[in-house]
Every structure is written in C-alpha cells, then in structure tokens.
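Below is a structure I'd like to ask you about.
Of the protein chains in this complex, one is absent; all others appear in place.
Coming up: subunit A.
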Amino acid sequence: MTDSKYFTTTKKGEIFELKAELNSDKKEKKKEAVKKVIASMTVGKDVSALFPDVVNCMQTDNLELKKLVYLYLMNYAKSQPDMAIMAVNTFVKDCEDPNPLIRALAVRTMGCIRVDKITEYLCEPLRKCLKDEDPYVRKTAAVCVAKLHDINAQLVEDQGFLDTLKDLISDSNPMVVANAVAALSEIAESHPSSNLLDLNPQSINKLLTALNECTEWGQIFILDCLANYMPKDDREAQSICERVTPRLSHANSAVVLSAVKVLMKFMEMLSKDLDYYGTLLKKLAPPLVTLLSAEPELQYVALRNINLIVQKRPEILKHEMKVFFVKYNDPIYVKLEKLDIMIRLASQANIAQVLAELKEYATEVDVDFVRKAVRAIGRCAIKVEQSAERCVSTLLDLIQTKVNYVVQEAIVVIKDIFRKYPNKYESVIATLCENLDSLDEPEARAAMIWIVGEYAERIDNADELLESFLEGFHDESTQVQLQLLTAIVKLFLKKPTETQELVQQVLSLATQDSDNPDLRDRGYIYWRLLSTDPVAAKEVVLAEKPLISEETDLIEPTLLDELICYIGTLASVYHKPPSAFVEGSRGVVHKSLPPRTGSSESAESPDTAPSGGPAADQPSVIPTQGDLLGDLLNLDLGPPVSGPPMATSAVQMGAVDLLGDSLMGDESEGMGGSGGSFTPAPSTTAPTNVGAPLGSGLGDLFDLTGGVGTLSGSYVAPKTVWLPAMKAKGLEISGTFSRQVGSISMDLVLTNKALQVMSDFAIQFNRNSFGLAPAAPLQVHAPLAPNQSVEITLPLNTVGSVMKMEPLNNLQVAVKNNIDVFYFSTLYPLHILFVEDGKMERQMFLATWKDIPNENETQFQIKDCSLNADAVSSKLQGSNIFTIAKRNVEGQDMLYQSLKLTNGIWVLAELRIQPSNPSFTLSLKCRAPEVSQYIYQAYETILKN
C-alpha cells in the first residue's frame, strides 16, 4: 500500500468524506485522514476548508499525527488567522512538555505560523526555549528568533531577543553556536547598519572552536561569518588561517569554498615573504581541483569562483591546466567556463598543449562551444606572443574547413590579432578575402570590413570589396554600417584618387539616408573632418591604434577585490557585487579586502595585480581626438549669419558648415589672422589633377564668352568641368581662375541639368595652402531653371585660414543649393597668386640669390617653346613675373626674374634661352622650395598659351 491511495477520490466529494474521517473516534482513521489532507496539500489542492477539523486532531500524544497537523497548520494558518488562535494553547502547553523533541517541535512550528496574533503568544515560550537546558531546543529556538524577526522585527528588538541570541554565540554546544550565527547573519542581512555580529578576538576564538565540532552546515555559517572579520594584524590573520585550513579537506564542497574565501581574504594581510604564505598557496590548489571532479552543477559554481581566484592569484593554479580540459560530455555551461579559465592560465609553458586542445574543440558538435574555442585561439595569440604564429596557422587551418561559423569566428579573432601585431600576419589577408561571401554574421562582416579598410593599401581591389558591401548598406546591422563607413574613409585617405566617389556615396548614405544617430554623427564627423582638414583627418582616422590589452575581459581590480570577499556566493557566480542584483538589499555593505599590515610591508607586486582595463593604458591619441571633436562641435555653435559678410565670424573660418543653412554666413574679409604666413613643411610631390576630371561635356569647355583674358590680366585657362552633373544631382559646375588688376577671381559656370529649378546657391572653401577664400557670397540672382546656365565671377581673397594641402594648389570646394551640398576639389594655377609688386631691386636680387642656399635651387626644362627672350619676358610680365635683368652669355639669353606670392614668398628665377633650342632651362631659387614645382607649372602654362 502506498501513499498514492490518498489521491483517490470518491463520488460523494472528497472534502465531505475527509471531514467525516477527521472527526472519527479511531486514532488510526484520523491519522489516515490527516495524511490524505497533507497529500492533497502537497500537490497544490486547496484543503483549507478542513481547518477546524484538522486542528482538533492536534491534541494527541501520537507524535506523527501531531507533526502532520503542524505541517497543515503552517500551510494554512495565514489564510485562517482566527482559527489558528485555537492552536495557540496547545503550542504553549507543548513548550512545557518534558520531551525536548516536543518542546522543540512546538517552538519551531509556532515560528512558522506567520500570523501576528500568534507571534504575540510566541514570545514567552520562545524566551524559555532560548534558555532551555536541552541544546536541541536552544538551537531550534535560535532559528525561531530569525523567523520571528522576519515577521515582526520590532517585536524581536523590543523583547530583547537579539541580545539573547548574541549570548548564544558563547554557548557550550557548537550546534547552538552555529545556529545562532546563522540566525544573526540572516537578521543582519536586513539590517546592514546594525552591528549584530560584533566580532572580537574572543568571539572569534569561540567560533573557531565551534567550527571543528559542528555540522557541515554550521561550518558554512561560521566560515561565512569569519570572512567578515577584520583581523587586527598579520599574526592574527595567520592564526585564523591555520585553524581554517583543515576545512579544505571537507567532503562538503560548500564548506571547502567558504574556507577558500576566508583564506583568500586573510591572505591579503600576510606578507609574501612569509614561508606560511607559500604553504597556504600550495594548500589551496588541491581542494579547488577536487571540486572539479564533483557533479556538474557544483563544478559550474566552482569554476565561476576559480575564474575569480585565477585572476586574483594566478600562481595558485598555474600548474593545473589539465584539469580544465574539456570532456565531450560535460554540460555546455561547464565547457564554456573551463575554456575561459584555460585562457587565463595559458602561458608560454603550456601554450602548445592548450592550442592542441582548442583545435580539437573547434571540431566538436556544439556550435556555441566551437565558437568560443575558436575565439580562445585568438585570445591565446594575443596573450602569448610566442604562440601567435602557431595560433594564426591554426586559425587558417580552421578557415580551410569552410564550416561557416568557424570561418566567421576565425575572422573575428584574426582582426584582434592584427590589432595586437600590426604588419606581421598580413599575408593571410588573401585567404580571408576568399571567404568574404560566406560571411553572414554582423560581427564577422564588420571584422572583415575593418581588415580591408585597415590594410586597404595592400589589397588591390579594396575598393571593389568595400563597394560590394555598400550595395546592401541599408540592410546591414549598425555595427557593419559603422565599420563600413570608417573603412571607406580610411581607404579614401590612403587612395584618394580612385575612391572619391565611393567615399561620397558612403557619407551620403550615412548622413542622409540613415535614421541611426550614431551612424549619422560619425558620418558627419568624417565628412567635416575630410572637408575641413584632410591632413588632420588622416592623423585622426589613420592614427596609430592603442594596443589592445593582453588579457581580455578581466574584471576591474576593485570589483575583483570585492568579489573575492564574496567567494562562494551568488555574487561570485554572476561576477557582480550583490548590490547590483540582490533583491531589496537595503544598502548592502561593500566588502573590501583587508589592507596588508605587519612588519614587512610590501606593495602589491605587479604580477598579481591585473593590469588596468584598456581605457587606462590608451596612448595620447584619444585626447587629441577629443580636442578635435570639440572643435568640430564648436562649429555648430557659431550663429548663422546671413546677409552681408560679417567681420566677427568665428575663429574656425574656412570650415564648411555641413549642417546647411549658415553656409553663407561664415565667409568674410575679416576672417582669420593666421592667413598669409605660409609655413612650408617638407613634403613629397603628389599626383596632380585630383579633382578635375576632364572628358565629358567638352562643348561647354570652351565657352569663353566671359570677361576673361583682358589686357592687364594674367593668363586665364579655359574652363574645365569641376563637378559633373551626375555627381551633383544635376548641377554641373565648370570654371577657371583669373587674376585681374590685383584681384583674384573664380569664374564659374553653373548649369542646371536636372529637371527641377535650383536656387539658394552658396559656396564655401576648405582651408587651403594659401588661404584662398571667397571675398563675397555667391551671387546667383535668379533661380536656375532646368537646362539653363549662369556665369558668375566670384571674387576671392587670400586671407582665409591656411592649411597645407597635398598637392599644394589643391582647393576643396563645397557648393550648396536647395537640393543638396556637393563637394569637389580642383587645382588652381599658382600664377593667380603672383602679386603685382613682385619686382625686386637688382641689388636685392643679387643678395637674395646668394643668400638662398644652393640646395634650394631647382632646375626644370621647359620644352617646345619657340618664343624669343623678349617675347617671353613680356608674356611673363603679364602674369606678374618680372624680368629684372637680361644677359647674353655665350649666345644664350639669361633672364633673371622675380615674383612674389600673395603670402609674401619671393621666388627668384633664372631662365636660360638658347636661340636654336626650343627647350628652356629654368632655375628657381626660393626659401620655400616646395613651391618651385608649382611655379614651374605656372611658367609652362603661361609660356605655352
């Protein structure tokens, strides 16, 4: 006969029948009936209607029946408080029973009845039981105080039970001590401020004595309590450690872990030179290893704690790598934790073994685990430099398996390896690129894009690769979009000539077509950076990256120290301080490791203190970036100025205000003080003709109807198309530069090739080498109808802000209309900068010529020029190149010429002309030799047209 019989029901109705049975005279029948009631209760059936009948059975000398009734009472008293009072008398009477078992049972049950009226009656019996002669009753009563406190804390304090409980810490019976400690700890949890567990050397001694004799559970309570004690010096800490160490051999893993906590905490106070310190370290390893042979659930908790211990004191387990090797039938949560610890323990000594294992794991079945294993290989490479090469080749092997998720993980970690060891393993990029198509996870795609962007100069088809990602830009996750944006900007800065279109495309995708504020902001920042100051952009975007830290996801040291104090608790499982997650923790006290005291005080040696998070050791690149960002943000703050140019405009002149409306505002004659002082820096010659694509629309090119080429003007080149219509939503801009009577102007033809009317034109220059800036707003008086053109002469000045460009005569221009903002760059001929008063005195010329060192002299050949010396001289004079002297030496005409640039740089020239030879030799001397190249170009342009 089994208890399942209690579940059978009859037709009359269960409750009715039970009621009859409960009121039966026969003891045996009564008991069976109560059992049936309890059985119903355990499966969640409501049998509260039987309350009075069950309580009636309480008055019995049959202990089993009594216990069953008590079980029932505990469950239902709350719903029937008035009825529950009926039971009080029996409780009070039972508390006087000669049998200690009955006394204890009564006080225990009463505490479980969470009814206020009953708790009032509980106080007297409880007081008696706390002082009972039988320790079994005392220890039960101790727990009862905690129960009562939970129901009515004020009552417990008023009745002085807390003091009685504190006295029990000194009880002669270890079990009573343990329960008193447990009860006090629980009460203290809800009263963090109260100093309930006032520990002093005497009470500690009592606890340590009780520790040896009480039950395993009691040992846990005592150890956890000990861990809160702060020994006064290292000697006391050591003596506590010595008495706690035997607990490490306990069969109960919770006891072991609580002992580990006490030792880890007090060890902090011991000097490392002490022999005992070393002994203790050695003793800690075996119990931790043993925990790993236990059931998987225990292993899991142990592993989470070992993870902390390994970070705090890696020396404890450094030789125990093998116990963390994963078995294929470990539950997944154990596998993942083991892997984590394997990485933390990886060192040069064991890396070969670890790698072999990781490679094995990477072919397992469980996807999560495989991923983490692949990632772990990357972490090994980063942690142990000597192994990096091996790790990379292992990863390549794994990529060859073509298992999709393995490939993706491998690419993600290879990205980190590139970060750690730049310029070392780039040979693998080709292999990575082969797998481009199989990447479907954002993280892997982002990693691959990062690699392409970072090494754009080594990947021939980097632009194609990135372009292929751009097609589905809007379907990508933000992570990928951001990475793509950065990568293309990097590519642009590395290969500006071929990728302008691409960068414009991505910038407009990011800024105009995206709703994501991060993406938009980053897009704007890049855009502004590129248009304001490409050199700075290069410095920022292609800056040397901060090294990535050797150890990944280390816990921050202060948190780690706090967590060490919580070993064995939920906090240690979550790696979060209890205040972060414990429900209703009313001001949880933050625990901290004790400071090291004692004679041989030594600072924490660096090997145990984990290095700070990555934020701490970033080099100074970041602040620079911050400043720059600050500057960029300042731009927006400038008040939008409209109408006549204002002299009060911001310091950041020349910056293109990308955000639109105030585009016209910032330009003015009064801009900037720094203009004019051109400070050359060494540079190399760069490809010319960056932004002036020739070819299409030749018909427009020679539309020379404008007021160009008048008498005193310098040479004016025919207009070329600067901005083709297809790149600017239908707006075509062609133009040229001219200089007439001391004023420079930009002659523009705007053509509307779109189907809508264009209006609201404005123009802005980026900072450039000579401070060229519009001297007046762009005046387009009437809206530009479709297929209409307008010619504008934009006066320029050279007082804009200066930034050296590459090439020197590069000018980046932004033009805005009602449709959009467009960007283009063009090269201006240098002779527009030759000023009218560029004629030098003869003496001065001679002195200067001698004064300028010979290294600054550059020679050029001007070929196929059939002019004679006088014609040359007069032609050049028209463009403000002045001939100072002319000599005939051995049949050659030597022209000595001077010119001056708007920023005050003098250039001296010697032009050698042989009558029979169409090739001239030009020698240029200048204190800023980098301009020579462009002067020569100007000469050539002037002479040949």
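Basically, contacts are C-beta pairs under 8 Å (C-beta built on N, C-alpha and C of every residue); 3 or more make two chains touch, one makes a residue touch a chain; residues count from 1.
To be clear about the criterion, contacts and distances are computed from a predicted model.
J.: Using the UniProt record as the reference, specify the protein name of the hidden chain from among "Peripheral myelin protein 22a", "SNARE-like superfamily protein", "RNA polymerase Rpb4/RPC9 core domain-containing protein" or "AP-3 complex subunit mu-2".
T.: Of "Peripheral myelin protein 22a", "SNARE-like superfamily protein", "RNA polymerase Rpb4/RPC9 core domain-containing protein" or "AP-3 complex subunit mu-2", the absent chain's UniProt record names it "AP-3 complex subunit mu-2".
J.: Considering the complete complex, identify which of A:I169, A:V403, A:L772 or A:A869 is in touch with the unshown chain.
T.: Considering the complete complex, A:V403 is the one touching the chain left out.
J.: Which of A:L257, A:V716 or A:I862 sits in contact with the chain that's absent?
T.: Residue touching the chain left out of view: A:L257.
J.: Which one, A:T42, A:S393, A:Q779 or A:S874, makes contact with the chain that was left out?
T.: Candidates A:T42, A:S393, A:Q779 or A:S874; residue touching the omitted chain: A:T42.
J.: I'm checking contacts with the chain that's been left out. Which of A:S293, A:S866 or A:S916 qualifies?
T.: Reading the full complex, the residue touching the unseen chain is A:S293.
J.: Specify the residue from the set A:N329, A:N423 or A:Q843 that touches the hidden chain.
T.: Result: among the candidates, A:N329 touches the missing chain.
J.: Spell out the interface residues on subunit A facing the chain that's missing from view.
T.: 1-4, 6, 27-28, 31, 35, 38-39, 42-44, 62-65, 67-68, 71, 75, 99-101, 108, 111-112, 114, 134-136, 140, 143-144, 146-147, 150, 173, 175, 179, 182-183, 186, 189, 213, 215-217, 220, 224, 246, 249-254, 256-258, 286-287, 289-290, 293, 295-298, 300-302, 322-323, 325, 327-329, 331-333, 353, 356-357, 360, 363-365, 401, 403, 568-571, 573-574, 578, 581-583, 585
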